[in-house]
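Reading through the structure tokens given below for one structure.
Apart from one protein chain that is not included, each protein chain of the complex appears where it belongs.
And now, chain A:
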Amino acid sequence: MNAIKNIIYNCKEATLLIEKKQISGLTFRENIKLKIHLIGCSVCRVFQQQSILINRMVKQLFHSNQHSNAKLDDHFKKELQEQIEEKLKKE
């Protein structure tokens, strides 16, 4: 009885399982635990939805073009190439 109570009420554990599920997947037992919890807990269902949303956004953010207009200035580039040529000559 205690075990079931723990599953039903423990949102702290459920939210950890939600994270684990997205990264490494869950064991059979963990999966059942999370499913039971989510049936009864609308708050953690919202958490799960938002957790997935955040992960998706973060991935897109880093693979998107948010800094695609970022360019090094020409002066810096020119000096950098000169530095490289200098080093090449020494070898």
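Convention: contacts are C-beta pairs under 8 Å (C-beta built on N, C-alpha and C of every residue); 3 or more make two chains touch, one makes a residue touch a chain; residues count from 1.
Here is the rule we use: contacts and distances are computed from a predicted model.
Student: Out of "RNA polymerase sigma-70 factor (ECF subfamily)", "F420-non-reducing hydrogenase vhu iron-sulfur subunit D", "Sugar phosphate isomerase" or "ABC transporter permease", which one is the UniProt protein name for the chain not included here?
Tutor: Record says "RNA polymerase sigma-70 factor (ECF subfamily)".
Student: Against the chain that's been left off, what residues of chain A make contact? List them.
Tutor: 6, 9-13, 15-16, 19-20, 23-24, 43-44, 46-47, 49-51, 53-62, 64, 66-68, 70-72, 76-77, 80-81, 83-85, 87-88, 91
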